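The complex appears here minus one protein chain, its other protein chains still in place.
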Amino acid sequence: MRQKQVVTFGEVMLRLSTPDYARIVQATQFDVTYGGGEANVAISLAQLGLPAAHVTRFPDNELGKAATNLLRKYGVDTQHILYGGDRLGIYFLETGASVRPSKVVYDRSDSAFAALEPDMIDWDEVFADAAWFHWTGITPAISAGAAACCQKAIEEANKKGITVSADINYRKNLWQYGKAVEEVMPELMAGCDLIVSGLGDAKDILGITPKEAAEEEAHISVFRQIMDRFPKIKKIVNTTRGSVSASHNTLSGMLWNGEQLLETQTYDITPIVDRIGGGDAFIAGLIYGQLQYQDDQRSLDFGVAASVLKHTIKEDANLATVEEVEAILGGNTSGRLVR
Amino acid sequence: MRQKQVVTFGEVMLRLSTPDYARIVQATQFDVTYGGGEANVAISLAQLGLPAAHVTRFPDNELGKAATNLLRKYGVDTQHILYGGDRLGIYFLETGASVRPSKVVYDRSDSAFAALEPDMIDWDEVFADAAWFHWTGITPAISAGAAACCQKAIEEANKKGITVSADINYRKNLWQYGKAVEEVMPELMAGCDLIVSGLGDAKDILGITPKEAAEEEAHISVFRQIMDRFPKIKKIVNTTRGSVSASHNTLSGMLWNGEQLLETQTYDITPIVDRIGGGDAFIAGLIYGQLQYQDDQRSLDFGVAASVLKHTIKEDANLATVEEVEAILGGNTSGRLVR
Amino acid sequence: MRQKQVVTFGEVMLRLSTPDYARIVQATQFDVTYGGGEANVAISLAQLGLPAAHVTRFPDNELGKAATNLLRKYGVDTQHILYGGDRLGIYFLETGASVRPSKVVYDRSDSAFAALEPDMIDWDEVFADAAWFHWTGITPAISAGAAACCQKAIEEANKKGITVSADINYRKNLWQYGKAVEEVMPELMAGCDLIVSGLGDAKDILGITPKEAAEEEAHISVFRQIMDRFPKIKKIVNTTRGSVSASHNTLSGMLWNGEQLLETQTYDITPIVDRIGGGDAFIAGLIYGQLQYQDDQRSLDFGVAASVLKHTIKEDANLATVEEVEAILGGNTSGRLVR
Amino acid sequence: MRQKQVVTFGEVMLRLSTPDYARIVQATQFDVTYGGGEANVAISLAQLGLPAAHVTRFPDNELGKAATNLLRKYGVDTQHILYGGDRLGIYFLETGASVRPSKVVYDRSDSAFAALEPDMIDWDEVFADAAWFHWTGITPAISAGAAACCQKAIEEANKKGITVSADINYRKNLWQYGKAVEEVMPELMAGCDLIVSGLGDAKDILGITPKEAAEEEAHISVFRQIMDRFPKIKKIVNTTRGSVSASHNTLSGMLWNGEQLLETQTYDITPIVDRIGGGDAFIAGLIYGQLQYQDDQRSLDFGVAASVLKHTIKEDANLATVEEVEAILGGNTSGRLVR
Amino acid sequence: MRQKQVVTFGEVMLRLSTPDYARIVQATQFDVTYGGGEANVAISLAQLGLPAAHVTRFPDNELGKAATNLLRKYGVDTQHILYGGDRLGIYFLETGASVRPSKVVYDRSDSAFAALEPDMIDWDEVFADAAWFHWTGITPAISAGAAACCQKAIEEANKKGITVSADINYRKNLWQYGKAVEEVMPELMAGCDLIVSGLGDAKDILGITPKEAAEEEAHISVFRQIMDRFPKIKKIVNTTRGSVSASHNTLSGMLWNGEQLLETQTYDITPIVDRIGGGDAFIAGLIYGQLQYQDDQRSLDFGVAASVLKHTIKEDANLATVEEVEAILGGNTSGRLVR
Partner (left out) sequence: MRQKQVVTFGEVMLRLSTPDYARIVQATQFDVTYGGGEANVAISLAQLGLPAAHVTRFPDNELGKAATNLLRKYGVDTQHILYGGDRLGIYFLETGASVRPSKVVYDRSDSAFAALEPDMIDWDEVFADAAWFHWTGITPAISAGAAACCQKAIEEANKKGITVSADINYRKNLWQYGKAVEEVMPELMAGCDLIVSGLGDAKDILGITPKEAAEEEAHISVFRQIMDRFPKIKKIVNTTRGSVSASHNTLSGMLWNGEQLLETQTYDITPIVDRIGGGDAFIAGLIYGQLQYQDDQRSLDFGVAASVLKHTIKEDANLATVEEVEAILGGNTSGRLVR
């Protein structure tokens, strides 16, 4: 029997990045790709072999066509994408190295996605073949319309018994449309089964602070408070990133299932080829694990290993295969030539 | 004595073009430059050796900085550029060939320039050292604020006895801010000494149509009507472009000085390297001629030859020198190797 | 109601071409794409808005994955593609200019496609939603297995009442597996409704020669003989290419419907950006026309105009849209900038 | 007096690698070069100033010509190269980084080299001016014909008193022509004076396993058993590679001369620019040392330092000079700018 | 009130560097930029927001124009640049990695700058608006004319009370015009207020050696002797570079103000993107600090942090902003993504 889909929903932007560590003022060419947190999850899942569909809205022009083509290229179902509106959001990426951080300049206002209105998407049809729905905190931060679409999607998913996950991800530069994060997010989170949340997100979005100082205890304390407030949430995951430099990070993950705090080993990633989408690769890997393994530790390990691999892959989305992630899980991080 | 400046005013956009005739859906890189009709005139004049200053507004970010740097690189005085606002306008260029036309996708709404307000620019200071002011019909089409700035500039220029020129250039996709072209342009044109206008522009902007059928007579008829309506205008120029294909055009020019219709030879341009900015190169060459030669025929010839050369030069602005334009004027269009 | 699919069947190769007119001995980089005559037809049809599926076989490695991705990117249904076998066929393209011809070096022996066996493809399933089936004379020339698959496809299509077209295209360097073209092709052609055939193909494959000398009469004479021999064939089309140089061709088309020889205007194409796939673009345009217009002249015109546009587009497949082809048909070959 | 040549014999493939750590599915260009283990040794020796000739067989097409040109460019004598056969073997290289390994996809079946037959090469003529002959275990693994040519070369070299070296290098994916490695290699090894062998090769090819556990003792034990079985072999060398990641390796070397196990320091190599050909650079350096220094420790040190430098040089072959290798040997691994 | 300028004086060369760690013998393209020690200081200061002018001489050709344009692009005042002479000096840069050092091949003889004659520059006019003058030991090493110009500049600066700094930088490959370094430099140094000098420079130029062995004491001893000999010099600065490899350096700085030896932390820089201009970035940062902060420790810290950032930026000049340098000073060397 054909496997059911994971459906993701969110904005996709044109990404223009400077080649070879050039600064934007030096650049005479930009590398071109298209990406967005939720679409990155869909692409990653498709590379892992799961059917994935992405829902978004593109302008009806060459750029909207090119963005659709990128999703299609990597096997994502694009039949529910809407066309209309004025423009495709853009982000410019100046890739850093060593002590110089990468820098992102956003130019995403007034995008086709921001102009979404609640009735544009028929979620009943979108979810016809779905097992899982994933969204992030960026979507409700973009516009009232996007937030309302997200709300309707969660409601429909809940009605259909589809698992709902969210990376609640607070971005303070967004949320410009007149609503504060705390007015919008709690209602959306209430419909989730699994979320990605760090201590900062919990504080910024929910005002929840740890009651303990030690790192593990602090996390458990916050995760318990979140679950107390949102009883549908059964699992909370997070990654911990250590930044030695723009070229060298460490990464580990944790998962709280209400009872246990599962943790992974800490990986060293150097040099980093492309740091964008590391978190999306993690949640994609974790969703893959939840659907395929029915084992929280294994799905957490899979998510973190997938994210580590993403840092070695250019562009936004993780193109690693199950076999490659499993090689990392099997302890092979030595990068020996594969013939 | 140091020569006085030509001052230009208008929006500068980030230009993203596909290399090697690629379609936008095929592109994995975009070539990056910055350009705009009026700034192209300033750059061209600076290459011809005249002092030129450009007035515009850029966002205070990496892209605004890069756009400033491009103008500075080519010797344009950038001290009057303003910084602020949300974004830099963008245009995407898909370069055509043969029967396939080049295609431009604009993404210029809500630019830093569109958000200009009349009091932001101190034209008295800007014109301290100016002999000539040039604007185009694109600026008043962008926003009420841009139109108002343009109006104030023309008034100040007139007050100071500075020559005013305009490429009245009607773009029907602009003019979205609530005013129609005929409500705004006539007042601006009234302050001009020299304009670029084709038959189409005259009809679309002023409702003026030719009273004769033959080409020369039609032009003279329209030019007379314009001058009747705007007595300050003393010269009207125009180019005639023949399109054999996207790679092969012909070009000639005409100038009506109220008495005579001066005309130039017709040049063959094949292959075209970059067609964008051909009109800006023409007006720049013409302004150069008016200031240096005091001879209408020679300045018209110079403008057309400069424009022809521009078609062989990449990016928006004409980088030809006086020596190179004069070689064309001297009849050397055979492209023999210069050692 | 959703439109039915056009199904195409044939080999897809890795194409490695030298950039910027470099010779192969000069090249330090090759441009990479994937293409094949029949897949080019499917991609072209998908850009024209018709549902298209391609059937082929790829090795189960990174190159097979990349080739699949290219088809998917451009909206072709890839669900019937098979994976297995040893290698992906390759062709190297050295792009010529002026008097220097482009040169193709084939390296396609022992490909995954050549190793196809008749039972590998379930044509009943493939054709579940099909209205049209297209193949070319290259497929039966590759291997006995490929020829047998083609035979089964045609039989199944005939059984289901699906229109069958073929570009009978004789390549003398192929046909290395022990059968001569005349032993194999006639049986396959017998199941066709529409074919592309030039005088050379008719002679090489069927031994049919014109009974008249003048160009039109010669064609009619040959087309009549073909139809006499293959009564199912109702239309025969062909293009006539004039080669001024590697950079400058002329192109026109003809269609014989058993009664009339319809012809098109002759187009001038200069410069040629990429000549590969010109014939595939023609047949794709013609199929589009047959399905959408029910008008032979219009579908022939559409096919030729589509082919002309293809010569201005890089890589194997025609990425022109219906709107762009219709602009050419509407007489606009002057390549004026589209804003 | 002119120095005698080192002659190498083996297949050269077209190498197609993805630029900038791109995955094969992301690549729109491949970097092009030509390489093979034995040819890499010849090129490296030519850069070190020794006369070197390479014997191989190329198809008589543009690719064979380009491969010849690469060898000639770097000063290798190509007069004994044969032309004929169907194709040039190819390998695709996806360059890894950090935890993601580099990946090689081979497409080398049915190459011009694999179709070699024993009588095609006149070894008497080839060795007219030779002092040393080098081959690797890849050659006899390709085809019976290649193995037979290798056998004849070794016999002729032995007859002429030419030193014979081999990197016995077992590749389990090769050996597809019906013979097992143990049926072929021992006879070839019997004619060698010096070999490169690791513990794995000894076990896979000869079934020899160490009689001691500790690393040095294990190697000595295996090397003694090899020399007992093949009395002509007087020296066995090997490198030990530590893989921290795909971007960071360590490297040291050892040489057993029947009496002493000589060892080198361990070098840290980070970042690795191109890991391919590291082993070939080692044996080239060692041959250089054997011919120039008559000092095993120095030649071993030279080989390892040469190999370390190779990892910082793009493409297959080591382009380091004697002066550069000696700077490393002199302790200068700090990479200070050379003005 | 507008801030006064920092004026720099020195040769600017065309820099041709190999992309992607290629060796010069492998390169089919060179990356093009223009740079020189003193001009790099001017560019860096302009990015930090201080007005900076550079004085040099370029040939009156396309390359001189391009070099001027680069300075202008980054906001340097180029009005005092002279045109004439035969050629632009060139340097070729082969970028190293890991144990392979970067290599510079100079081709700078007979440049337009070397042909400078003392009367060509009107220093009174150049210094009309100057607060600081900076030169390096490279200029007097190039030619007698360049040395004489430098002498006149220092005299005029001293007369006008302009602060004079120098990086005394001894390059033994220069000084080919008949004078020894010790005949020329002392007189020039006598007019300086602040110099960059390492122990090696002090020994090579002045014959001054440390009287103490320990590192700090050795420096203090040498700095005291320099100040004893040149009483106008009030501050001596220097950086200490540790070379782990061509890709990994450490950097710290010191400043002796006659009383105290101030020191900075030691930074780790890995990977290095472009090591050229690291010293110029340091002195630019230090000058910025001296002019803006009136605090030796802060200006030293600023200089070192600026230099560290430079190593992550391509081309010769430091493009870091004050905000970016201050982020490093604030302890943020972890390269976390800036959104």
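Per-chain residue numbering starts at 1, and chain names A, B, C, D and E are given in the order in which the chains are listed.
Simple rule for what comes next: contacts are C-beta pairs under 8 Å (C-beta built on N, C-alpha and C of every residue); 3 or more make two chains touch, one makes a residue touch a chain.
From a predicted model like this one, the values you see are computed outputs, not experimental measurements.
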Displayed partners of the chain not shown (whole complex): B, C, D, E
Among C:79, C:98, C:209 or C:265, residue touching the chain not depicted: C:98
Selected from E:57, E:80 or E:103 as touching the chain missing from the view: E:103
Contact set of subunit E toward the excluded chain (per top definition): 16, 19, 23-25, 27-33, 61-63, 65-66, 69, 86-88, 90, 92, 94, 103, 105, 107, 109-110
Interface with the unshown chain - residue positions in subunit D: 69-70, 72-75
Contacts of subunit C with the absent chain, listed as residue ranges: 20-23, 25-26, 96-104, 106, 171, 173, 243-248, 271, 275-276
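Definition applied: only the chains that are shown with their structure count from here on.
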Chain at maximum distance from subunit D, centres defined as averaged CA atoms: B
Matching chain pair for A-D (criterion: over half of the contact pairs shared, by residue number), options A-C, B-E or B-C: B-C
Identity of the chain that, by mean CA position, is farthest from subunit E: C
Chain centre separation in whole Å, for subunit C relative to subunit A (CA means): 42
Subunit A-subunit B separation of Cα centroids, rounded to whole Å: 45
Multi-partner residues of subunit C (at least 2 other chains): 19, 28, 69
Chain-level touch network, classified as line, ring, star, complete or other: other
